[in-house]
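My questions will all concern the structure given below.
One protein chain is absent from this view; the other protein chains keep their places.
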Amino acid sequence: MLKFLAARIVYTLAVLVAVSALVFVVTELLPGNVATMILGTDATAEDIARLTRLMGLDQPPAQRFIHWLGGVIQGDFGESLRMQRPVGPILAGRLANSLVLAGIAFAMVAVGGLALGLVTALNEGTRLDRVLSTLAAIGTSLPEFVTGTVLILIFAGGLFSVLPPSGYDGFRDGTVDALRHLALPACALAVILTAYVGRVTRTSVIDALRSDYVRTARLKGLSERTVVLRHVLPNALVPAVTVLFMNLGWMFGGIVVVEEIFVFPGIGRLMLFGIAERDWPVIQACAVVIAAVYVFGNLLGDLAVLAINPRLREWTA
Amino acid sequence: MPDALLGVDALSIAYRSAKGETRVVRDLTFRIDEGEIVGLVGESGSGKTSVALALLNYLPRGGRVVTGDIRYRDQSLLTASRRELRRIHGRRIAHIAQDPASSLNPALRVGLQLEEGMLRHLGISTAEARNRALALLEEVHLRGGERILQAYPHMLSGGMQQRICIAMALACDPDLIVMDEPTTGLDASTEAAIFDLLRELKAHRRLSVLFISHNLAAVRGMADRVVILYGGRCMEHGPTTTVFVRPLHRYTQMLLNSLPTMRGAATGDIDMPWQAARAPAEGCPFRDRCDLAQPECGQEQVLVEVAPAHGSACRRWQELPAFTVTVPNAANGGDSVPGDWNDNDVPSPPGREAVIAVRELTHRYRNSLLAAHSRATRLSLDKVSFELRAGEVLAIIGESGSGKTTMARCLVGLAQPHSGSIVVGATDVAALRRRPLAIARNLQIVFQNIAGSLHPRKRVGTILERPFLLYERRHATDDQLRDLAHSVGLRAEMLEKRSGRLSGGERQRVALARAFAPRPAVIVLDEAFSALDVSMKMKVRNLLQQKQSELSASYLLISHDLPLVRSMADRVLVLFQGWVCEVGQRRIIEAPPYHPYTETLVWSALALESLKPSTFELRPETSADTGTGAAGCRFHQRCPRKLGTICEREAPPQRQAGPDHTIACHIPVAELATLQHAEWLPRRGAEAVS
Amino acid sequence: MKALAKDPLFVVALAVLTLHVVLALLATHVAPYPFDQMHYDAAMKPPSTTYWFGTDRYGRDVFSRVLYGGQITLAFGFGAVAVCFLVGLPAGLIAAYFGGIVDQVIMRIMDVLMSFPTLLLGLLILIIAGPNLVNLILAVGLVYCPRTTRVVRSAALAVRQSTFIEAAQVRGERAPYIIVRELLPCAWGPIIVEFCIRLGYAILLGASFNYLGLGVQPPAADWGALVQEARSYMVRAPWTVIFPIIFISTLVASLHLLGDALDEWLKEGDVA
Partner (left out) sequence: AQGVQTGGTLKISFPGSPRLLDPPITGSAEEWIITSWLYNNLTRVDEKFNVQPDLAESWEPNANGTVWTFKLVKGVKFHSGREATADDVVHSINRILDPNTKSRGKGGLGPIAKVEAVDPYTVRFTLSQPVADFPANLALPYARITPRETKLNLNTQADGTGPFLLKEFVVGEKVVVERNPNYFRKGFPRVDQVQATIYPDSTAEINALKEGKTDIMWQVRPDQVPLLTNVGGIKLEEVPTGSFVPIVMRADQPPFDNPLVRKALKLTLDRKVIVENILGGHGVIGNDQSLPPNNPFYDTAVKASVRDIAKAKQLLAQAGYPNGLKLTLYTSDARVGMLPLALLTQQMAKEAGFDINIQTVPWDVFLNTVWEKRPFYINNWFARPTTDTSITPFFTTRDKGGSLNDYYYSNAEVDRLLLAAQAELNPQTRKQLFGKAQQIIADDGPAVIPFFKNNITAYRNNVEGYSADPGVNLLADKVWLKR
């Protein structure tokens, strides 16, 4: 178990380094010259050359990568070229906002998706199931920019004006205010995943319901409640939970779009800012952090699955 | 008639599908009395499981009871409410499913699964339930008590899992247990042990059991009465002793005719046609395959009471040719081999040239890259040497996991041996990455899953032509293809069909035809029979034997089915954990001296046919890694005749037990022979077959 | 196939998909105006008989733009999936067939690619390569090819275990023959399902990139870009976003439902 954990963590870290390297290479390949970006249209060639040297951009990439990676390990993501301030603190604030948003959306997905899957599976074949399943299938076809746009049109200016379409600003105006601002983005983020997790859950619950061990349990004369709670759920939850955590990564992709729609001051928008401004330390930091959330999400998923399923626990011992 | 414990009356079951409703069971009537074991026998797909589930009113989705009634004592189970059913399930009628591994919830501890039924039905405390659970474990011979209760199912072996399932069924002391093929998927020795247990339970508890199986031998040994099912209908029913001795339905006769046994066989020799594509809906479902069929067999079937409590659905039961099975039992067992129809009895002389010579072949499975740290260093083959001689049938026997398949895979090049040589003709192919086509051509294999070895999307003609294209770089002529098809009893039209659209039997023949097509010198048969129904098994066997004499090919027959091996093999090689413990002429599995391991195999097979109670203390498989680096005999931990520490410390010598017969054991051959003869005789009378 | 034809969801989905494809193919004939023609005096007009779906801030006909947008959307959808399969099909088949170290290497590479959040990887590719239709196709294709590889691999792996593959090996067949003639024909089922689902996701992802402004060049616009263009005034002129949204949702939903129905059918029906 411990060995597995250690191996898994090492693997996770290795993936992270690989991802960082890839991001670094990618940003190396960016067509623009950072110095030009900073100096803008008024700069002379000498200015640019000087700034390039000043920022250490003339050193070999490998050396810069190691230097940068060393910094990252100590929480130092370098200095933003545009903002000329350390990326770390900016990132921290934005990440906190994004985590709040993703956390709420994740809770919605977990509760909604599992409930949806359970309800449809337990009512398999009924009209309720057909309606909900079709809705879920459609739900998986709604990208965040569509749900976001529709939510704004409905709740924030189009039909009603009950919720703000944007302007999240942390909790400085109180929890209620913050939650009001989080409602729409969280929903937009949650819809597609809720539908997806719901579908996966449905399939796995149905598989469990049709399994031999559930038949055995039923033929022992157990009550339906015991059968579902004790025999079906622990097994059915395994794929559902795996998918749930696997999609943390999707969520952190979707969050970029959602933050753009709802002008949400999170890491996704910071990343887009970095891209628009070719601020490579910002891009790198965001990419690595997003990737980290993703791989740790997967790790968490694996651990959750291990906690639920003793057989896997044994295998990995 | 006294009230039955369970009465099934004119039961018909149908499944809904896209094509409409299909009836899979029709008009089935039988009863189970208290303390009685009723065997339900039939080929795969004959509706056994459907009947079992209908008895529990738990048919799978789409299935329903169309007509008929099922009464438990006075209560109709079909009209019972769900609450009433819940009180009956587990408490009055328990169920043991086909596959123990999937019947246990992988996420729950065994103890909980064992106790939850008791807690629900018996109104006892958790502590009491725990005590009862421990007692049940004793009863099913599971040592380890608490430890087992704390275990998760996957930590137990298949045999242990099945015992847990049995314990679960026994937990609330039900009146009736429905056992749906309780030993399929278990290997022979485990199977024998489970049957032992069931027989013991039968003796100790007054259990009523519906015992479902396609294993005739097992049913013969277990059941008081049998119901023979074919195509969803009852063909014949009656007391086991009558039905299995004087069957009065042509189908039953054919079944028994096909049954090879350890000590004898049926006298008749009925040539049963290949399995029909689909049983006819009306009339006798068997008539398409029946050699005595007449037009009136297409009329509605009636079950005739041919003797008290013995019914037959055959219209012509009175006209059936006389057919008596010499019930093989201990009394006529002994060393005589009555009715042995294997005429290929001449031992292949040692002087015949070897077509394949295997020397010191060693193989180990390398697991995936990531799992390299695991201690899976056990050899799956350990310095195996033997030769396959021209025109002979060499059988490799051994329990599951003994390395038989690995052996076959190494021979045909699907597995890479670690060391050693495999000389085919003059070439050592062991280390070759790609074998020359000429060698591949001469070394064909028939897989366990014969039908599955065909590509489902290809036409039969294309499949049969492939060997010609591959080995001779030319298209086959139509005549060649037609002849090939005919040689396995396929009509020429079949060549145009896609193999996926053929019936199972047809597919099997296509696969065989393809293996024969390049006229190979050697055919490896890896469990080519184990998935087949009894009747099919014999068809395939006969075809293979016929082809062998035609092509004068050598067969390497891999099987754990001892009766079958006995009916086919010239020589036998016994493998235990990748190690050859005995090799010799066929008679080495017919009479002592045996290697102790061979002895256990033979005894298990005999026990299965109730020829011999397996009082033999087979030591349970231990999870301990046997054989790893142990210098001694690999079998010592499970050996019933273990001498002492010498077995643990020293590798056994190879002893000549006769011409062309080697036993690797510390016990001298003569001593083995006396021991084994001695033990056989006194025990013979000790326990009569019931 | 009969069972499929009776499945109402399948029929509806197929009809919707066909409608989308036909509309896109015939966009030039169906659209009342060129997609970039501006009617300066008719900016932001609600739907009417002249402008069925209304007009945008430049007075461009939303209906025409949606039709042309469908062309682009389908083009990058199919293009990206083609890239996915160009990489994923051989990679998956080879990994499944050879197993062992080959499999390990291929799948580890795919794992690293997979450990990028989809959108992020695409973003990075697009910012190096620069936004245009071809790069968008490559980016989406690359992002999804590990997933396709996995699906193909596991579909092929299921077949790989089949006895007929071993039978072919024993017969002495060469690997390419086995992969192409034996493995592939039996793995088609899941591969087709994957194609439908992947197409749906490729369209979603591509549209999301366009929504972020990292896709086709204006004035051309796919449905994602149409929503993006109108973002600042969508509350005042909701028709500018509603129609592209309806189109993309129905297209993707039809693909997903189609995939579901096929999957269900493959699972239940006989494989032959």
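Think of it as A, B and C in the order they're written, each chain with its own count starting at 1.
In the analysis below, a residue touches a chain if its C-beta (ideal position, glycine included) is under 8 Å from a C-beta of that chain, and two chains touch if they have at least 3 such contacts.
On a predicted model such as this, the values are computed, not experimentally measured, just so you know.
Taking every chain of the complex into account, the omitted one touches A, C.
Looking at C:58, C:78 or C:98, the residue that reaches the missing chain in the full complex is C:58.
Summary of contacts with the chain left out: across C:8, C:130 or C:185, the touching residue is C:130. Taking the complete complex into account, residues 30-33, 36-42, 44, 46-47, 50-51, 54, 83-85, 90, 93, 164-167, 169, 263, 265, 275-278 of chain A touch the chain not shown.
What chain C contributes to its contact with the hidden chain is residues 36-38, 40, 43, 57-58, 127, 130-131, 213, 217-219, 232-233, 236.
Note that only the chains that are shown with their structure count from here on.
By number of C-beta pairs in contact, A-C leads over the other of A-C and B-C. With centres set at the average Cα position, the gap from chain A to chain B is 52 Å.
Annotation: 49 Å between the Cα-based centres of chain B and chain C. By the touch criterion stated above, chain C contacts chain B in their complex at residues 2-3, 6, 100-101, 104, 162-164, 166-167, 169-173, 182, 185-186, 269-272. Looking at the complex, you find that chain B touches chain C at residues 18, 368-369, 412-414, 434-435, 437, 440-441, 443-445, 447-449, 452-457, 466-467, 470-471, 498, 500-501, 511, 514. Taken together, the chain B residues at the contact with chain A in this complex read 56, 58, 60-61, 85-91, 94-95, 97, 99, 102-109, 113, 116-117, 120-121, 152, 154-155, 165, 168.
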